[in-house]
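Apart from one protein chain that is not included, each protein chain of the complex appears where it belongs.
For chain A:
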Amino acid sequence: MDGFDSMTDSTFILKPAAQPTRTARDGLAANGGYVRLLQGQEPAESMALRQRLFDEVWTPLEARLVAIETQVNHMGVREVCDFVDSAYAQVETKEKGRLAQPFTEIAAAVAFAGVNTGDHGKLFASLRSELRGRGHHVALLESQYCGSLPSMHRCVLEEVYDSIHAGDAVPHAAGRLRAGVHDLSLLGNWWAAAVAAHGEAARQHKIVVILQDVEGFPPTVIDDFVRIATGYCDAAPIVVVLGLATSYECVQQSLTKASIAMLNVERFNLQRSKQCIDMAVRSLLVDGGAALAFGAEAYKSLLDQFLLYDFSIAGFVKKLKYAAMDFFYAQPLSVLAAMAVPAGGGCPVRLCPEQTDLIRMQRSVQRFLEQQASAEGAQYVRQALTDDRFLQDTVLPQMMRRLAAFRQAYSVGIDMVLEIQAMAPESTRKPMRTLHYYGLGQKFDDCAHWKALLAAVQRAKPSEMEKLLRALCHVVDRRTDVDWTLLPGGSTNVPQALRDAAQLLADPEAAAASSSPGADDKPPPLLRTRTRTAMESRPFQLFDSSISDALLRALEASSAAVEAALRACLRPYSDAPLSEVFYYRHSHLLDTTFSAQPRAAVHIALGKSHYYIDCDCCAEKDAAQAASEAGDSGYGDDGEDQRIMPSMGDTSIAYRLHQECGRMINVYDWYSSFASVVEGEDRKACGAPAQNEIQARFMRAVEEMRLLGFVKATQRKTDHVMRLSWGA
């Protein structure tokens, strides 16, 4: 027992001291939790810079993400809003005025929002604000607050009440509505009064009830609500929006036929998370600045979070944020991001020797210096390796410029791929998120998709090729900020090569004449020969026999130019200087932080304790004996798992023993085995453990295993417990 444990109370409150003590000022909150890295050798200014840079980098990223999400949500939300606007439209005739419908139906929109329930909050909040913007009175309901019909009615009234008073200059009294009777008749009366006060214009403003997560509502509650609301449809125009994560079957199964018949249903698809992710990848990771990028493994981890779980944008964003946090919290060279942020110039703090040494140790930096040795001479390299000031003031800016050029060229490369995809057959098209993964994860020659696209380019008709080259020239001309000379192996001038190819294709005969061989040279082989290979590579020749040889050569040259341009732009990111610093690689950290496996962790802690406790007493004997016994025991690699040492923890011993049992475990047998192991303990000072001590330790081990969920008590068999787990 300590200060936070009691036999009668479960909750304890700690409050900060009125006057912060010195220890409090130096506590966790000092420097926002940041610590000085490099075994405390990092300068304090550098640490403060990391802290500032995180805010400077993440805040705009987050704002862009929110803007993208809002933009994408808006597309789907607009359709629902239009439906609400036009709901209950009356048929007007000159003679009879309004014609009422012969039966009462509630206008209902079924909005399929996808299985990414974590994003539904933002989506439906955006729907609510859009509807309120159009003057409707909206109640957004969540199932957790609507367990019964009265509570649902109360929520409807509260939300509509908020909606009415949203534009008030004087805010209404805070707190929950305390209406004595939570009844929809209140709504009906209020609406009738509003129409009487504001005239017919008020009639256009509907009362919209949005059920955000229909699957979570008790079916009887929705059923009763629909029946009751039908009764008030004449008094007030109620429109229901049913948010679904699964399918319409959910509504059909939970509502009675009578209630479904009262709904005039129209379906809407609001699932746009893939579109949103593609835009986010494009905006943040492909076109983003050089402050933070993702390596192939880390990017795959991000994508897996999205694709393998629930298509949730929130899940994607939280991993992205955690990566940014880790980068600025734990990477001592993240201060270099100051040179990459939009407002950045040089690094505002002087790097310490540990940081400069760390920079020199990066493979990409060594490669860069080797390249510079031929251009700048050995003196440049010597100075870069020995002079910290020279490294920071001269070499680092050069590397940062190359990194920026690399990323800009990569962005141009992806744009070119999109243009090629637009021309290529539908089956070869891939979404942005996949293209970026190919761009990061695979070398150009190893990527089947790039090959498929190049094959499509080679098969292009002259008119298609002409159009493609025009588009590609437009892509590269649009990006005037790219310095092509800074690219790795940067002799390729991509824009010029593409323009030349376009020119060649525009007038192939003139080009052929200007480069015609002399009298002594052998004429080049004719390309118009209709071989099977030629037909496969250029199928349009089957239908167009008038195509000239010069044009075919121009087509070949054009496709070669396109390939060269793609090769130049889509180089592996490891070629970029400082890629080890700026391309985030800690995919394992992201996976363990957001896709943790607690079950496996407990199994490993008990079954293979040496992974956590690197002790001499268990691990060495374990390994040695396992190795010696592996041959004759037949256990092989799992031999060490079978060995139970007295030096192991009590729960670990009990765990290993229980693994040898079936579904029902005889507690006495279990205890006997436990005692036989524990009696072998090497306790020189205390002697062998007494029986009551062994019993107490066994009881504790069993109780802990019950707490962890490995066993549970059972009435089926006397003195037995039931085993619940069979491995991780």
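Assume a contact is a pair of C-beta atoms (placed from the backbone, for glycine too) under 8 Å apart; a residue touches a chain by one contact, two chains touch by 3 or more; residues count from 1.
The working rule: contacts and distances are computed from a predicted model.
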Record-based protein name (UniProt) of the chain missing from this complex, from "Origin recognition complex subunit 2", "Phosphatidate cytidylyltransferase", "Metaxin glutathione S-transferase domain-containing protein" or "ATP synthase subunit b": "Origin recognition complex subunit 2"
Given A:Y34, A:F83 or A:Y248, the one touching the chain that is not displayed: A:Y34
Selected from A:T70, A:Q383 or A:T593 as touching the chain missing from the view: A:T593
Identified contact with the non-displayed chain, of A:Q458, A:S647, A:N666 or A:T714: A:S647
Residue of A:M75, A:A378, A:M664 or A:A696 in touch with the missing chain, whole complex considered: A:A696
Residue among A:L14, A:A89 or A:A201 that touches the chain left out of view: A:L14
Residue ranges of chain A at the interface with the undisplayed chain: 1-2, 4-5, 7-8, 10-17, 20-21, 23-24, 27-29, 32-35, 115-118, 120, 144-145, 174, 176, 213, 216, 309-310, 312, 314-315, 318, 321-322, 325, 329, 592-594, 596, 598-599, 601-603, 605-606, 609, 612-615, 617, 647-651, 683, 686, 689, 692-693, 695-697, 699-700, 703-704, 707-710, 725
